[in-house]
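Take a look at the following structure, please.
With one protein chain removed, the remaining protein chains of the complex are shown where they sit.
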Amino acid sequence: MIVDNALYHQGKRVPLGPGDDQSLGSARVPCDPGDFQWIGIHDPSPDELELIASTFDLHPLAVEDAGDSHQRPKLEHYDDTLFLVLKTLWYVDEEDAVETGEINMFIGKDFVVTVRHGEGIDLAASRRDLEQRAKVLEHGPMGVMYAICDRVVDEYERVGAALEVDVDEVEESVFSPARTDDSNRIYVLKREIAEVRRAVMPLREPMRRFATPTEGLITAETATYFRDVADHLQRVSEVIDNLDVLLSTAFDAHLARVSVQQNEDMRKISAGAALVVVPTLIAGIYGMNFDHMPELGWTYGYPFSLLLMVGIAGGLFTWFKKSGWL
Amino acid sequence: MIVDNALYHQGKRVPLGPGDDQSLGSARVPCDPGDFQWIGIHDPSPDELELIASTFDLHPLAVEDAGDSHQRPKLEHYDDTLFLVLKTLWYVDEEDAVETGEINMFIGKDFVVTVRHGEGIDLAASRRDLEQRAKVLEHGPMGVMYAICDRVVDEYERVGAALEVDVDEVEESVFSPARTDDSNRIYVLKREIAEVRRAVMPLREPMRRFATPTEGLITAETATYFRDVADHLQRVSEVIDNLDVLLSTAFDAHLARVSVQQNEDMRKISAGAALVVVPTLIAGIYGMNFDHMPELGWTYGYPFSLLLMVGIAGGLFTWFKKSGWL
Amino acid sequence: MIVDNALYHQGKRVPLGPGDDQSLGSARVPCDPGDFQWIGIHDPSPDELELIASTFDLHPLAVEDAGDSHQRPKLEHYDDTLFLVLKTLWYVDEEDAVETGEINMFIGKDFVVTVRHGEGIDLAASRRDLEQRAKVLEHGPMGVMYAICDRVVDEYERVGAALEVDVDEVEESVFSPARTDDSNRIYVLKREIAEVRRAVMPLREPMRRFATPTEGLITAETATYFRDVADHLQRVSEVIDNLDVLLSTAFDAHLARVSVQQNEDMRKISAGAALVVVPTLIAGIYGMNFDHMPELGWTYGYPFSLLLMVGIAGGLFTWFKKSGWL
Amino acid sequence: MIVDNALYHQGKRVPLGPGDDQSLGSARVPCDPGDFQWIGIHDPSPDELELIASTFDLHPLAVEDAGDSHQRPKLEHYDDTLFLVLKTLWYVDEEDAVETGEINMFIGKDFVVTVRHGEGIDLAASRRDLEQRAKVLEHGPMGVMYAICDRVVDEYERVGAALEVDVDEVEESVFSPARTDDSNRIYVLKREIAEVRRAVMPLREPMRRFATPTEGLITAETATYFRDVADHLQRVSEVIDNLDVLLSTAFDAHLARVSVQQNEDMRKISAGAALVVVPTLIAGIYGMNFDHMPELGWTYGYPFSLLLMVGIAGGLFTWFKKSGWL
Partner (left out) sequence: MIVDNALYHQGKRVPLGPGDDQSLGSARVPCDPGDFQWIGIHDPSPDELELIASTFDLHPLAVEDAGDSHQRPKLEHYDDTLFLVLKTLWYVDEEDAVETGEINMFIGKDFVVTVRHGEGIDLAASRRDLEQRAKVLEHGPMGVMYAICDRVVDEYERVGAALEVDVDEVEESVFSPARTDDSNRIYVLKREIAEVRRAVMPLREPMRRFATPTEGLITAETATYFRDVADHLQRVSEVIDNLDVLLSTAFDAHLARVSVQQNEDMRKISAGAALVVVPTLIAGIYGMNFDHMPELGWTYGYPFSLLLMVGIAGGLFTWFKKSGWL
């Protein structure tokens, strides 16, 4: 579905003729030098992709990739066109889960084609924001690319922050005195961290490359902007790595605490058993059938034996309490 | 066994003379410049290899390797000839197992020799498919190599996807409440992942090298094709690495759950034991032989004692239930 | 808040005109070649940052970073200006915790702007110290940068030493015969070590770069100074890495000792149980109702049976003691 | 001990004069250009080494190394002479152990000195084999070096294959239902794998270097041979790495199975205990001394009580069987 289609001249949106027709029919608009056209598509049909590919003369292998939403992030050069695949990430609070989408971008001298798969970043809103920032739009197609990468990476940072909260919760749960089975939670978090890493890591190289001015597309000023994105990306990747290590350590601590707990439980159980087994022995003794057992004939022999049981059990109880077994 | 033998001229198969004789006797066919000959062999006998080696003037060390089906993937240059060893992988659903075969390729200026060991990719079918795609065949021997690598790597991706399903199953089993002994399954999967990695990793370097145009064999267009293969290979290798890490984490979680389970069982057992041991003590007490035990003379002493046992056991049971021990 | 503002001429502080007005109004002071101005700010308001940015013509992206106290350490070049982000660390004895702050520095040809976030290093004191060392101040803005980096890294070394003491304590606790649950302490220490690492690691590259003389800002003599800082940084990072490895090993040892302890406890408990259960069997035997049991009729049958119980229990006790079960 | 001493001319052995005197006295034989002399020594005495060193003008540090059988594999250049240290490995079936020896080689323009320590590769047999292959000997001293490296690395592959069998056995043992204590076996295998790695790893760099033609000693054809050796070495090192990882995984699985086993045993034991403890309670109840216990007076009270015990025990047994506790 074509979401938007516009021409930009010196950082400003230019109406696409009288009816401002945004249908694909008028896709390729003749540009003055320095102007560029930006088409945004969402979950495109093969036909739409085909039409756009022929209009902007895109390489078939890149178009094939753009139609598939399971690419890994990458940057490729096809003659004069850059092809960038980005993973979008966002955190769904209700499910404590990280969701992923994908944005593909074709960047030419005088055009940008953005292809979005799935939910996530609202590119239409990004475009509206960007249209307020003529200074960025003046950088042409690379300015659009910067603006989108910046938004996507900002979202990464938000996901990183949300995962930090999750890890804090796991940590608290692991070290709480309650019996908790945290291994499932830790596993799920590790899976999500791995997903974030798969989105973040392969993007670092392209962003770093854009952060160096090259005679072609990237001016010194554009490079400064991309250096900022690369720096944020680096920050996210360090946060993520740190969380991963913390989770591993927390998992080990969880294992250790299960063992310690097991030991404590075993000692409590044994102490409890002793409180029953020792009186049973006493009862056994007074259940023996010897002819001559003086206690049996005592008037208060029975209460005496009960007191003996209670007394010994009480003594054991005090001793266990003092030595930390109960 | 010689499977097929044909001459290709401008992307089209050319009959090898009147009887279209595909026997090895007519192995070396005089080619016009730009034409190439493609011979496919399967599980060759030493004699067949010897004959082909002398026909196409292949290096003895490469021929020795081609006769052995336990090579590691590699690319070697012998004067004008490239020698590529590929591992083929496929997933056998019935056994949840990854099987391996091997393809060796000799690529010269005007010939391709493919030597297949074991099952796996059906090279004859690949050839028939390829013969429909004149555009690829026009790239000559490197086009054939691309087509085969592309097929093999596609199969890798299918294997990767099948392993992802297996890992999901293991994960589910680990975190299911049922008692499962997942260590064997995890071990087998790790072994298979290691096997896939041994096929995938050494192939990345050659594919990346082909992805750069060089004046000799590889044109800019061919390079673009190989870049696509290299990209898929990269994707497979990331999937595989990710599965390996997930399995390790799942294994740790399995260990933790066994410990937690152990602890729960121990507490259940102890609680169960208490339900028997405490009534035994009461029975012991009323089995004592004191002369003066008033309860013994009561008319309802016996039912009273039984009620006492049941009552205490019931109380313990409720208490254990509430505190989570039963 | 502007903390200090001064002009330095040949390594000496120069009064900023009559009244020595340090308010921001007189921010940019005309300098002779070789002189430089140094402004120090603490937790700046956006307005203060804005004013300074326009006065010294700082790049907006760097100013944005300087206003945020959650940067990672980094060095960036903006035209003629260096922008350095440092993490300050200090150890709070009462809480056994490492605290972090941040210093941002803008270094130009003839000015230094230091922006401090949070507590930690007292930059005003550092400045007073530095004003006594004309030899360092003569190196101009890079001399100031050296002096601050040197102080910050000295503090890192102090933090490293404090963590070494903490790790020694953990180690002692792990190997003490007492039952200790060290996993929480180890986890917290690992978190703190990770925090120190995040401050130290990214700083190494910039310091190493300054340690090589370049025709621009860094003379051979300045480089020697920075090499010293880089060397200390290297030392801290090795201390930290070593502590991390030691903690992991100590954690493993903790796990092993919990297991060994569990085993010892189990054997002690079983031995204790035997001391009760065996006499219970004897009591059970003499509680049997056979008509012909000679012992029952003995005058000293009862004491005999008690002695038997005590004797067997004593024998078992000695045996368990000797075989290490009690 | 001098084992053999001969001159080679155009790939053929030349008698060393009338008596074909192979004693060291006639050590240095005048060679035509292109000829070379090959002396083989085994466990040399210091005097023999001294004599050879002065005859061939070898560097004292290399000679010192050659006299010591605990070197690590390495390649060193001393002026015109190459000095190569190789570890020989072989597998002793009876002990399931890997043994190591050492070969030192001095390679000059017109001589080869091989110094063997310990058992292992039979260099005399290698020489006899080589003397049949004039094509290799024609490459001169580097041909000899290739032949020996090739033999040594072939032996590595045999050791690798034997270790694979051992690891398969361990794997089977770990996952067999029998109780096995595999940690010792795994430890020993890991030690041996480490030993193989210490022999294989440092050799890769020299072999790779020889695999590139250089104007000096190595022609394009010699390089092809060494590339083959380097390739086999790479294969061995991958096999070894893979085995090491498999063993670690097998060890983890062993640990997991011990835990699972422990849990199963505990449940079996508890179920078994219940079968005894519950009837004991019943016996205790009918051992109580109440005046009014109707069952006691029943004619078949005793068999009834026994049946009750057996019945309850049987019921428990069935229940435990069904729920997997027995």
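When the chains are written out, they are named A, B, C and D in that same order, and each has its own residue count from 1.
Note that in this section a contact is a pair of C-beta atoms (placed from the backbone, for glycine too) under 8 Å apart; a residue touches a chain by one contact, two chains touch by 3 or more.
Keep in mind that this is a model prediction, so the values were computed, not measured.
S.K.: What are the shown chains that the left-out chain touches?
M.R.: Touched by the chain not displayed, across the whole complex: C, D.
S.K.: Among C:15, C:34, C:60 or C:324, which residue is in touch with the absent chain?
M.R.: Considering the complete complex, C:324 is the one touching the chain left out.
S.K.: Can you work out which residue in C:7, C:250 or C:309 touches the chain that's missing from view?
M.R.: Hidden-chain contact among the options goes to C:250.
S.K.: For review purposes, identify every residue of chain C that touches the missing chain, sorted by number.
M.R.: With respect to the unshown chain, the touching residues of chain C are 171, 175, 224-225, 227-228, 231, 234-235, 238, 242, 245-246, 249-250, 252-253, 255-257, 259-260, 262-263, 266-267, 270, 273-274, 277-278, 280-281, 284-285, 287-294, 324.
S.K.: Just checking the interface: what residues of chain D touch the absent partner chain?
M.R.: Chain D touches the missing chain through residues 59, 61, 71-72, 74, 76, 78, 179, 181, 183-184, 186-187, 190-191, 194, 198, 251, 254-255, 258-259, 261-262, 265-266, 269, 272-273, 276-277, 279-280, 283-284, 286-289, 293, 295-302, 305-306, 309.
We take it that only the chains that are shown with their structure count from here on.
S.K.: Kindly list which chains stay connected to each other once chain B is removed from the assembly in thought.
M.R.: Take away chain B: A, C | D.
S.K.: On a CA-centroid basis, which chain has its centre farthest from chain B's?
M.R.: So the farthest one, by centre of C-alpha atoms, is C.
S.K.: Validating interface symmetry: for the copies chain A and chain C, is the fraction of residue numbers used by both over half? Same or different.
M.R.: Result for this pair: different.
S.K.: How many angstrom lie between the CA centroids of chain A and chain B, rounded to a whole number?
M.R.: Taking the average C-alpha coordinate of chain A and of chain B, the gap between them is 27 Å.
S.K.: Determine the centre-to-centre distance between chain B and chain C, using the mean Cα coordinates as centres, and give it in whole Å.
M.R.: Once rounded, the distance between the two centres reads 43 Å.
S.K.: Going by the contact rule already set, what residues in chain B reach two or more other chains?
M.R.: Each of 255, 259, 262, 266, 273, 277, 280, 284, 287-289, 293 in chain B touches at least two other chains.
S.K.: Judged by the touch rule stated earlier, which pairs of chains are there in contact?
M.R.: Every touching chain pair, ordered by label, is A-B, A-C, B-D.
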